[in-house]
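Below: the structure, in structure tokens.
A single protein chain has been removed from this complex, and every other one stays in its place.
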Amino acid sequence: MSKRKICVVIINRANYARSKSILEAVKKHPGLQLQLVVGSSTLLYRFGNAVDVIRKDGFKPDMIMYSIVEGENPVTMAKSTGLALIELTSIFDNLKPDMVVTIADRFETISTAISASYMNIPLAHVQGGEVTGSIDETVRHAVTKLSHIHFPSTKASRKRIIMMGETGNRVFTVGCPSIDLAANLACTLDDVRTRHEKSGVGGSIDFTKPYILVVQHPVTTEYGLALEQINETAKAVAMSGMQAIWLWPNVDAGSDDIAKGLRIFREKFNHPFIRYYRNFPPEEYLALLKNAKCIAGNSSSGIREGAYLGVPCVNIGTRQNGREMGKNVICAGYNHKQILKAMRFQIAHGKYPSNKLYGDGKAGMRIADILARIDVKIQKKLSY
Amino acid sequence: MSKRKICVVIINRANYARSKSILEAVKKHPGLQLQLVVGSSTLLYRFGNAVDVIRKDGFKPDMIMYSIVEGENPVTMAKSTGLALIELTSIFDNLKPDMVVTIADRFETISTAISASYMNIPLAHVQGGEVTGSIDETVRHAVTKLSHIHFPSTKASRKRIIMMGETGNRVFTVGCPSIDLAANLACTLDDVRTRHEKSGVGGSIDFTKPYILVVQHPVTTEYGLALEQINETAKAVAMSGMQAIWLWPNVDAGSDDIAKGLRIFREKFNHPFIRYYRNFPPEEYLALLKNAKCIAGNSSSGIREGAYLGVPCVNIGTRQNGREMGKNVICAGYNHKQILKAMRFQIAHGKYPSNKLYGDGKAGMRIADILARIDVKIQKKLSY
Amino acid sequence: MSKRKICVVIINRANYARSKSILEAVKKHPGLQLQLVVGSSTLLYRFGNAVDVIRKDGFKPDMIMYSIVEGENPVTMAKSTGLALIELTSIFDNLKPDMVVTIADRFETISTAISASYMNIPLAHVQGGEVTGSIDETVRHAVTKLSHIHFPSTKASRKRIIMMGETGNRVFTVGCPSIDLAANLACTLDDVRTRHEKSGVGGSIDFTKPYILVVQHPVTTEYGLALEQINETAKAVAMSGMQAIWLWPNVDAGSDDIAKGLRIFREKFNHPFIRYYRNFPPEEYLALLKNAKCIAGNSSSGIREGAYLGVPCVNIGTRQNGREMGKNVICAGYNHKQILKAMRFQIAHGKYPSNKLYGDGKAGMRIADILARIDVKIQKKLSY
Partner (left out) sequence: MSKRKICVVIINRANYARSKSILEAVKKHPGLQLQLVVGSSTLLYRFGNAVDVIRKDGFKPDMIMYSIVEGENPVTMAKSTGLALIELTSIFDNLKPDMVVTIADRFETISTAISASYMNIPLAHVQGGEVTGSIDETVRHAVTKLSHIHFPSTKASRKRIIMMGETGNRVFTVGCPSIDLAANLACTLDDVRTRHEKSGVGGSIDFTKPYILVVQHPVTTEYGLALEQINETAKAVAMSGMQAIWLWPNVDAGSDDIAKGLRIFREKFNHPFIRYYRNFPPEEYLALLKNAKCIAGNSSSGIREGAYLGVPCVNIGTRQNGREMGKNVICAGYNHKQILKAMRFQIAHGKYPSNKLYGDGKAGMRIADILARIDVKIQKKLSY
């Protein structure tokens, strides 16, 4: 019997981290054939050429696509969505997948969803039903309405998906695939140190001493405020006196502002203990997260993987508004005093117990199993 | 005080019929300025150059856009969505509207919705919450999740929109704007006859005698079956012995098949009483509908405007599955015997009493008033 | 040693006829690997689904692409060029060809040329240097300036290419590949009759009796006049009293007008001896041409293959202005009297002797041999 062709579309580094265990499980599954599409910011130097990491991990892209319209503002995000939609449609038309898997809530996610929908290809969506801030939430729920199979991370997310009118027996609480990596982490801090002594720019980091991790993305619905917002975080980090590993933001409306803010900050203060990095492979990132005294910013990784790993997290601003959080998270506004206070509390507190809120480390395997056996009716119906 | 700029995007003839009263109301409103974008199949000869009708009605497009990728199959529908998304984004970037209005559920509808969403422009959606068949339903609900203001036609639709998580005070049951035209119809059958004695192809029509109206679109989720489906309808129409006015289908995956089916049918039988038309302006179409003994096919106009006008309707196949229907509608499968039987019943029955299920004729005015006064928060939230 | 990968891009039926012998020669050559891209109007029903013919001939497309923006006017021709350029770039990026071959002068030809140029892939152009009318000539010469290797059909064309500044040792007079098919034609008129008794629409054709062949495309630089122009031809054909096989035009700005003209003509006169066809596979077309009493219209096939086959040709209007013509061609303006007079002369004259002006039937083989051994410097230089 021919294998079911599962096409997974990877479009940025976070995306890859959240689908790596799915890729592995689909690749290994006897009833499935993996079709891998890699595009968008994964191909860009500015975002750390994630495609190289993907290749080094043993995955060979069946197709690649450049689809980012440059500008990092609301206009170019919308245009990039359109360009990715055109490109992905040609790709699906040539690869002829039996099912398409799309992850999370970025603009390429909805490009993937619309393309598969119109092409009558059953669509599986990972990480639906979550409540957060920004345009991402809006897009995430729209993708839910386009999807045939849902793989939410949490029970509360599953419930919300069903309330939105999706049929319950198509909604599977499998946990977040990013937890799979955290649960099976072989990479150590020492590995990271060895590999990255020369990468990054800015101050120097002694990996044997305590450090904090900072990741702050622009909030697209607050476009124009990113520069100011990043300043508050930068001040708090500088005042904390801790070493800091600072990651470059995603490509998004406003990321230019953040990059600009970081550059100004760096030029001006030339802070000796803050070092800036473009990208880490998922496992190295998790090793950094696991060993951080605290993660600050607005990345969901502090909340998701942070919960499982018990890493103290200071969540800044509105980007994660409404997301389910474990006890490891303290929230702060865009205000350096609030941020600093929360960071100090978290550093003093130290590790939290592991919390399985976002999964137990077996999501990828569950997803592959379900994709191998499920039958999908293309015509969707509201459940009420 | 500067007027609020309301950008309405019109992308096909049905779309225009459903937004004409909105265009008029926005144009007249002292607090609003109309920005009109006309594109997609409205510009195409094959679909009757609806843009000419729009101009003749006194509306001057601020921008036009060609955005259909030819092929009328699932691949090109998806690509057309992407191309329209790119084009509309440039258009919105140049027109700088304060609000965008999108209508119904076609692929350009979701292009409009995504573009406005990423550009942080408040989005109003007309005709959301309806339950039907085909990909259109899926897309309609996804557009609901992207929209800030909702203008459903019926109470049941409003309820569904709220169940999907939209905030109640942003959902307004205004009726369907297409009913506005039906309620204020000045055009008579005689006007249509005078203007169209020479248009169309095929057999001849005596407008002073009874006739039926046929409009059957392809069902995109049943792609590949359209040719067979149209054959059953054609047989029933021929067997009815009635004069028939037959409208060309929308541009859609499968419409080539329908066109092919009609051409074969026409060549083969050369039926003397069936005449084929590409397009009518909305009011002429309504005059034809109002005076028809029966409308057959799967156009929603038989159900919506048909209810208000009391026109007997034979609804064929799955395209309108689940849509609220008044007593004027009888459903039939893709089977010429069933269709013929239903048609005969309806013709014998004659007119039904007017039913306000889909509106009372004041939707456009209500929409303009709400758009003029409402304040919208760009960041959406699930209501639960 | 690895084979040199030769990517040939086929975008319409004429294009395929002109490259079939190249495809065959590249496929057979021990030093070459064929990469076949099929797109644009070859995929469309309206233009006879040429892709099916290509597949039936034993060629498997490596990639297909839908790239026509619907409208058939100057705007959509330009947009289609842009869309094909985007699509082809992704395709080349995924196929990684060593050389790209582009044919003739249509809008997809320049899309191919620009894509290969910017991607630093050596580009070979077939049929450069010809002088004709319409935008096609302009585009043809622009493609020459982008190409690294030139395969003109005639000596005069070679001379013009060199005068435009191309280096002589990169310009090879190989003959036109379309003549290869004509020179090796196995298909007979009887084959065509057997296969097409039921295709086409309109009057009936008795293949055992004399007939003329009509092919008239719109002239893009005379956009808006096509309807009138086709009328003159139609009148002359009707008045000739001959049976006529009439081919549908290419997709082009104005082709809708021609289609409209043909439809009106057909409806109005319902001429019993004119039959309309969408498309024939190249060999069947050549069998029809070979056996025609006369070919009328503005297709270059009357001039090229017509010269080799000795078929009397009436060339109408400006589209072929300046093209080298053999003795088999008589030119006529857009005037039914002139056309009719020329047709009558040609029918009376009968067959002309074969003329090798456009090639001797070995172009494909020569092209493959040169592609296998040539070394190309990517940086081009004017020769003066």
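For clarity, chains are labelled A, B and C in written order, and residue numbers in each chain start from 1.
Here is the rule we use: contacts are C-beta pairs under 8 Å (C-beta built on N, C-alpha and C of every residue); 3 or more make two chains touch, one makes a residue touch a chain.
Since the structure is predicted, the reported quantities are computational estimates derived from the model, not experimental observations.
Residue in contact with the omitted chain (choice from A:V37, A:I68, A:V192 or A:V329): A:I68.
Touching the chain that is not shown, out of C:M164, C:L189, C:L227 or C:I347: C:M164 (per the contact rule at the top).
Interface note: of A:K3, A:R263 or A:K377, the residue touching the hidden chain in the full complex is A:R263. Residue in contact with the omitted chain (choice from C:N49, C:T188 or C:T221): C:T221. Residues touching the missing chain, restricted to chain C, are 74-75, 77-79, 81-86, 89-90, 93, 107, 110-111, 114-115, 117-120, 131, 133-135, 137-139, 141-146, 160, 163-165, 220-221, 223, 253, 318, 322, 378-382, 384 (touch as defined at the top). The missing chain lies against chain A, touching residues 43-46, 66-71, 75-76, 79, 83, 201, 251, 256, 260, 263, 267.
For chain B, the list of residues touching the undisplayed chain reads 63-66, 83, 86-87, 90-91, 93-94.
Keep this in mind: only the chains that are shown with their structure count from here on.
Chain centres here are means of the Cα atoms, and by that rule the chain farthest away from chain C is A.
Our note on geometry: chain B versus chain C, Cα centroid distance of 40 Å, whole angstroms.
Between chain A and chain C, the centres computed from C-alpha atoms are 50 Å apart.
Residue positions 66, 83 of chain C each touch two or more of the other chains.
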